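I have a structure here, written as structure tokens, and I will follow up with some questions on it.
Below, a portion of the complex is reproduced, with chain positions unchanged.
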Amino acid sequence: MKTMSHHKWIPATMLAVLAMSPSAFAQESASTEEALATLTKGLDSVFVLLSAFLVFFMNVGFGCVESGFCRAKNAVNILGKNFVVFGLASLSFYIIGYGLMFSSGNPIMGTSGWMLGDVNPADNLPQKVFFFFQLAFAATAATIVSGCVAERIHYGAYMALAFVLVAILYPITGHWVWGGGFLSTLGTPFHDFAGSTVVHSVGGWAGLAGILLLGPRSGKFPKSGGVHPIPGHSMALVFLGGLILWLGWFGFNPGSNLAIGDGSAVAHIVLTTNMSAAAGLVAATIVAWLYFGKPDFSMTVNGCLAGLVAITAGCDVISVPMSIVVGAIAGALVVFSVVFFDKIRIDDPVGALSVHLACGIWGTLAVGIFGGEGCSLGSQIVGIIAVGLYTFIVSLIVWAIIKATIGLRVSQEVESLGLDISEMGMEAYPEDPFPG
Amino acid sequence: MKTMSHHKWIPATMLAVLAMSPSAFAQESASTEEALATLTKGLDSVFVLLSAFLVFFMNVGFGCVESGFCRAKNAVNILGKNFVVFGLASLSFYIIGYGLMFSSGNPIMGTSGWMLGDVNPADNLPQKVFFFFQLAFAATAATIVSGCVAERIHYGAYMALAFVLVAILYPITGHWVWGGGFLSTLGTPFHDFAGSTVVHSVGGWAGLAGILLLGPRSGKFPKSGGVHPIPGHSMALVFLGGLILWLGWFGFNPGSNLAIGDGSAVAHIVLTTNMSAAAGLVAATIVAWLYFGKPDFSMTVNGCLAGLVAITAGCDVISVPMSIVVGAIAGALVVFSVVFFDKIRIDDPVGALSVHLACGIWGTLAVGIFGGEGCSLGSQIVGIIAVGLYTFIVSLIVWAIIKATIGLRVSQEVESLGLDISEMGMEAYPEDPFPG
């Protein structure tokens, strides 16, 4: 008002009104705008933190599913891996991985942002909110590997791979897709909304490389031929884990929107995620019932996870009815994939390759089929191949280095005694007279 | 400003100020209003989605409580039912149930909204947010039934009932109360805020009908008279399930407010919900301690659930001190109800009738007693009877049809061997030498 205070010809009453309103309004407006900005940032923070907590909770889910599908004699080992991995991932992603993935750098990798720096690609969010959400994602990729190599790997060997995976392997392909790298600048960009490829297939490829170097668990493929099923020790843990993972996915996919907006886009993602899971589990149950003669519960759970992995890439662009189709196909696929991997004598104790790799690929392709405009099957195939080749080859090299240095596989004796007594020095259920 | 620009007599400085403020303000104001509307919708979406995730989590809780209270030889069967039911419910509620329940239609049922249509009774929320929250509720009703019929029903028979329940049975009574149907237009409307009747009693009535057609588990009521207790196989699962259900109820009741507002109304609901659960578990523990001589842990858990079910109808209108009274009465009631159902030889393996039906009725009546103005005991009784009669009769018919077609009860041999080996083709804990 100072600049106007000498315009005596304006009636005092009006001046008073102006004094109260437009300029007050100017201040008010500024503060309203600021208040709105703070509220929006705060609301998006609550939304993304809630999502990150749900993704964090997936660690419980993975640990339960993996240990439940394995024998009691190796349970502590698997639970331990699933517990330690979030600790290792926190350190390695904080120090190296985050910068490699999200700083601008070049089309191949980021080149700054160690210990966060000031890298923050999500300008609607505080940096640490964005980082924590991404950290939870990074740990997921490592957790998937743990299932593939279960019941025969050295504790330390898995830790080494997990550290490198989260520090270097995962962030580089992540940069290609989510960090401004070359897959995000294709004519039609590669579309992977929440990570069917970036997270799940990457975990699957690294796990496959490990399986190839480790070989199958002893007894799984008898010399006499055929497949000797090795049932898991607790379906209660599998149940817990399966539903906790489903719940966690409501953070994984919707949270990847990174903003709540008016809720519409996020709710669409919640719904496609849920319907694909539902269709996946129903399809897998029916297919298993017809195919094996029993409504195999492990297929029910893996069918659900298959639907979740498959819709992850396109949960934002695929319609609700089509999400049912994507999930149903994933649910059927996972049953045949489990049978297939057994047939080619790839020993994947918990079905992680079928769930995360096979359905990760299917879901990424599904974006090209059902995603509508702005998605191209060609770009999807390019992304699948680029990420797959890189991850498989580099992780094969890393596994080989681990094998040559600290060793990969436990001895035959340790394996038959169980990793818990030998490697961990304790049993999961010491009072049970038949631990393995 | 265009229309004013020719008023040359206004000093330029003032014009400038006006140019910057009132009209800018008009635009600003519109955008402020829009921003506020988006924020409110986004915030309500986060709140209701969080609630829906908590209600989803209740599936884990039901599965744990039910399987923990049953024998190991039937654990996979029960866990499987609790896993599959959310898949089936997702499909059936999406395709049919939601429209029947929430589209306007007539006082008896909705007549549009298949696969959502454009039905959205909550104009503060995106349609898919509202749908997903309601879906989680619908699945709960079906899950309650699973406990009632445990340890003796065919896997497929339960699935068939669950599908019909979520597609048709539950949505129709739901329409009467929450969809604008005749119970919501009584002189004093029937008040059931979050579903003591609409969800819990409905599950209980359908379960009771199933129990009557199935009969008790063999051995439960020996010919020599009396009751042979069949202890559940894992109190750890019961513990997990009980507390997870308590947690889930913080989504079930508060989320039913569908908007956070300034938080006051929702916080009141959180608190009445919690205090009723607390009073219920303390009362049940004390009553059981006095009555049986031991602080029966299963009564502690069921007392907690009893308090939760009972406060569900009136959590919004009952005061905090009175919520303690409602919960304490429910906690005592559940103990005597369990004894009563045993006495009349109704075999309810997990106490679901006592928790959901008996306390659902009690809680609905409690609204008439403690709910204050706007609630009437008469209307509450009308609602209880209308919903109960309809649900019991129609579900009895549906069960009878299932019995006549695909069959209801497993053979005596399968029952004594356990449903897991026979029906599911696997065991929950295959390494345990004494699985049943």
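The first chain written gets the first letter, and so on, giving A and B; residue counts start at 1 in each chain.
Note that contacts are C-beta pairs under 8 Å (C-beta built on N, C-alpha and C of every residue); 3 or more make two chains touch, one makes a residue touch a chain.
In this text, all values refer to a predicted model and were calculated from it rather than measured experimentally.
*Asks:* Which copy number describes the whole complex, given 2 displayed chains of the same sequence?
*Replies:* The number of copies making up the whole complex is 3.
Convention: only the chains that are shown with their structure count from here on.
*Asks:* Just give me the whole-number Å value for how far the CA centre of chain A lies from that of chain B.
*Replies:* 30
*Asks:* So in the complex, which bits of chain A are touching chain B?
*Replies:* 3-4, 7, 10, 18, 21-23, 25-26, 29, 32, 36, 39-40, 43, 46-47, 50, 54, 71-72, 231-236, 238-240, 242-244, 246-247, 250, 254, 260-264, 266-268, 270-271, 274-275, 277-282, 285, 292-298, 300-301, 304, 320-321, 324, 432-436
*Asks:* Which residues, counting only chain B, touch chain A once they are in their complex?
*Replies:* These residues of chain B touch chain A: 11, 13-14, 17-18, 20-22, 25, 28, 32, 35-39, 41-46, 49-50, 52-53, 56-57, 59-60, 63-64, 67, 75-76, 79-80, 82-84, 86-91, 94, 115-116, 125-129, 131-132, 135, 155, 234, 237, 240, 423-433.
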